[in-house]
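Working notes, beginning with the structure itself.
Note that one protein chain is taken out, while the other chains of the complex remain in position.
Labels for the chains are A and B, by order of writing; each one numbers its residues from 1.
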Amino acid sequence: MIRPMTLPFIVLGLATFALVAWYSRVVGMQLGNPAIVTGYTLFVLMILLGLFNMRKRLSMVPVGRSSLWLAFHVVAGVLAIAMFWLHTGALWPTGLYEQVLAALFYLVSITGIFGYLILRALPRRLTQTGIEVIYERIPAELGEIRDKVEALTLECTEKTGSDTVAQHYIGTLNWFFRRPRFGFSHIVGGDAAGHWLRGPGSAARRYLNDVEKGYFDQILELGTLKTQIDRHYACQDLMKKWLLLHVPLSISVILLSVWHLLLVNVYAL
Amino acid sequence: MITDPDRFKQDKSPYERPNFPYRCGRIGLWSKPCGRGPSSEGACGGVADCRPFLDNGRWSCRRSSRSGGVCEEGPKPDGTCSHQHPPCKPMLSLRGYRGRLTFLAAALVIALISAFAFYGGGASAISSVDPGQLSGGHENFTAKKGCATCHTPHGSDPVGWFKASWSPGSLSQACESCHAFSGPATAPHNEQFKSAGAQKATECTMCHTEHKGMGEKITQMSDSQCSACHEKQFKSFSQGHPNFSKDYPSRRRTAIAFDHTSHLTKHFENKRFVDKAPKDRCISCHNVTKASRNVPVRPFEESCARCHESQISKRELVLFTLPEFEENPFDMEAVGEACGPTAEAREAAGDQFADLTEKLANLASGGANPVAAAALQAELAALKGQLGFGELPDSGEEYESVSTETLPPTATFLLGLEDGEDVEAYSEPVRDLIMGTIENGHEALLAALKGRGDANTLLNDLSPELLRGIGCAWAGNVEYEAPTDAVSGGWFADALSLRYRPLRHADPVAKAWINLAAVGGEGVTDELRDMLLSRSEGPGACTKCHSVSQVAAKSEKLSIEWAFGGQSKQRHLNYSHGPHLNLLGPGASCQSCHKLNQKADYAAAFKQQDPLKFESNFNSIENETCTTCHAKGQVRQECTLCHEYHNGNKFKRRMTTTNAKH
Partner (left out) sequence: MARPQRWSTPFGEEMTDGDVESLLKRPDIAAIEADNFPKHTPLSGVLRNDTRIVRYRSGDIVVREGDYGNSAFLVMNGSLRVVLAPELPQNLLGRQVAREKGFFEALAQLWTNSRVPEVRDISRYESQGLRGGVDSANARVFLQDVPAVLDEHRTAKLEDGALFGELAALGRVPRTATIFAEEDATLLEIRWQGLRELRKYDEGWRRMIDQRYRENALKAHLQESVMFSRLDEESLQAVADKVLFETYGSFDWNVAFQRQRQSGSGKEPIIARQGEYPDGVLMIRAGFARVSVKHGNGERTLTYLGAGNSFGLGELYSAWKNPDIQEMALHTSLSALGYVDILRVPAPVLEEHVFPFMEPPTSTTMDIAGTPVADDALMEWAVEERFVNATRAMVIDLERCVRCDDCVRACASTHGGNPRFRRHGRTFDNMMVANACMHCADPVCMIGCPTGAIHRSVEHGTVIINDITCIGCATCANSCPYSNIAMVAIRNQDGETITDPDSGKPIFKATKCDFCEGQPGGPACVRACPHDALKRVHFQELNPSETAQ
């Protein structure tokens, strides 16, 4: 499922790779150093990849649609991995410094690929919850739901004079409503939360009379709503937090590359 | 809020501001944020819900609708809001957190690079300039000076770094501090090719890359590295390699004129020699245990002697022949004095002479009585007179020379004459030489040869007695009578000539004379050369097998190829018979590569002296000979299997000695 605007970039990327691979081979044939060709290409690619972050800060000026930048970023990222292998000629270099550089490069690549995959997969799951909630508002939404649940619990206790629901809330449900739960299940598309609500969450229902059941069902309904919000939290959180790895690692790789470039120029060329 | 159908209303849903770095700390507790929000510096927006307004002396609530509108309680009398809540600790947004993390990562990387940038010179130290372990050999050599052994800018200041990045080629210079070659280090193949145009300088690092780990074979090259320069491009040895040169591997005729064809097909098959013919064909003569580039031939004694040894001693060298004189050149008195009585006279004197001589000898050895000695001397002198010493021949009798010969070229060479037929020219020198040999033995001959060849070898083992014997005979114009117990070889004389008969193969005297003729020089006449290098007569027979070659094209100087040389080694080419023989089995299959060319006129090449004009006994070896095995999917066929890039690859002495110290 390749988006149409990515296609030209894929063609361009393949062409670039073919050109660089061919040229580095020619240089190698002439006993030049093909690593210079591939290395500088890789460095330029890294800079261009890094510029995507800059682009996001420059929304106020027309510097190309971000979607084009992303398409470029994805293709150039894959190209960079290929270029990296072309450059090192191996999966794993020998020098300690290069090993650190390679390890970070691989981490950036892996986080990037991971990010791309979740960004393609998770929005669908969020849409299918049927609700839409802004990430920053999730704590407030949970707080609101918790307030409502606690209000219902109090009201139930006052109206019926029985604290069964309240006891259940304190003993069991509170854990669920306190904060987002079952994050991993939400991310992988499981229904652990629903299962929990139907199981331990509903355990007290058989001890309730009809009035209490009315309140209790409202609470469970709010629990179901919270499950959907939890799903939003889990997925949106992951869609944001992978960047906590990707971006700092990227800047590290770029800085290490600069030093690498400097050393190569001073020591080996 | 999600439960509110009117949640999108502008007064219920303010703008979310993801561009601001801080968010209300209550969010971290999974509860609702306050209406005010943190400041842009990250401080809590305030502990009160509103700031009451003094309206006509009364405080009135100004709580915003977003925080719940005007409150019931209203402000306190002192004008403070009645809705106070503990301040929160605003939290960074995820982006803000990410920004800090990024900054930290960048700072950490820079710090680590700086911290380890110049730390430690040793190869084992942790350093951000560490590019990986060196290959085994280099690892040891760089242990002392570390990176600076090869990388001159290492440890220098930024200026040095800056300069270094603009000065290419410094690495090759560093290599040269240990490595040396027979040619220029940065020339391709360490050669100065004449035919090539402007040669590009090469750098060691073009082919040898370091820092690939201890076990990395940095000398291993790929074919593509070779084809980088070579104009003729081909895929692999089996696909497109240029043909070997004509007659490969022969570049010249063999040193020993051994006609493989005639020996193998004629002589060894001959029933007369069946007991002498080698049993194992090729390897009977070629010593496969020493096979390398060549498979050397076993020595003459093992290979050739059985058939050819007997022929050697038949080849005599005539050094001197008594020529004809027109009148007696000798001063007979002097001859008499020098030679003593003639044989007849001595016989006549009989025992008296012998007795007297014995007495005299005893006296000379141990006698102390001078009177007795003097008496004896007088007696001896009388006897001498009696015997006719010093007597002139009968002057009336006409002189008739005992010899009718002329001088051989060896003799004219010895005497420094131009030819041996001019009686008037040679009479005196011959007389002087003969008189000299009578008086001084071969010292006279050595003196004559002085400065022209190795006289000692040329006259090796020539006994003074023989010389004196023949001298006195010829001086007395009589034929020399050789002792009856004539030796089987070495110097000897017959009636009128002094000869040498080679004792064995590689006889030094014969070799010396032939070399003398081959090298030429002062006094070596064409006659002498013809005589000594003649394949049909005399010692020149050596050259029947040992080829006579011009030292250089159009040179008069010749050389005799005494030793089996094989084909000379070519630079940059590495072929060894060894592995092939081991693989194929010794001797069994020499002919699978070396095929006899029975039509070739092998012998013709040896009738002239240019070693490069030849026809080999064998068909030339073609690429196909090799590619039957050395081809893709079969035996290795990379360039470096046969070719060697460098010219005279060696270490500098300095390197090996300085490192031996620690």
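Here, contacts are C-beta pairs under 8 Å (C-beta built on N, C-alpha and C of every residue); 3 or more make two chains touch, one makes a residue touch a chain.
These numbers come from a predicted model, not from an experiment.
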Considering the full assembly, with which of the depicted chains is the omitted chain in contact? A, B
Could you tell me which of A:Phe17, A:Tyr106, A:Tyr135 or A:Trp175 touches the chain that is not displayed? A:Tyr135
Residue numbers in subunit B that touch the chain omitted from display: 5-11, 13-20, 39-40, 51, 53-55, 60, 62, 64
If the hidden chain were put back, which residues of subunit A would touch it? 3, 5, 56-62, 64-67, 69-70, 119, 122-124, 126-127, 132-135, 236, 239-240
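Just so we're on the same page, only the chains that are shown with their structure count from here on.
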Which residues of subunit B touch subunit A in their complex? 1-3, 16, 18, 23, 26-33, 93-94, 97-98, 101-102, 104-106, 108-110, 113, 126-133, 147, 151, 153-154, 161, 164-165, 168, 171, 202, 205-207, 211-213, 216, 224-225, 227-229
Contact residues on subunit A for subunit B in the complex? 28-33, 93-98, 131, 133-134, 136-137, 139-146, 148, 178-180, 222, 225, 229, 240-241, 243-244, 247-249, 251-252, 255-256, 259, 262-263, 265-269
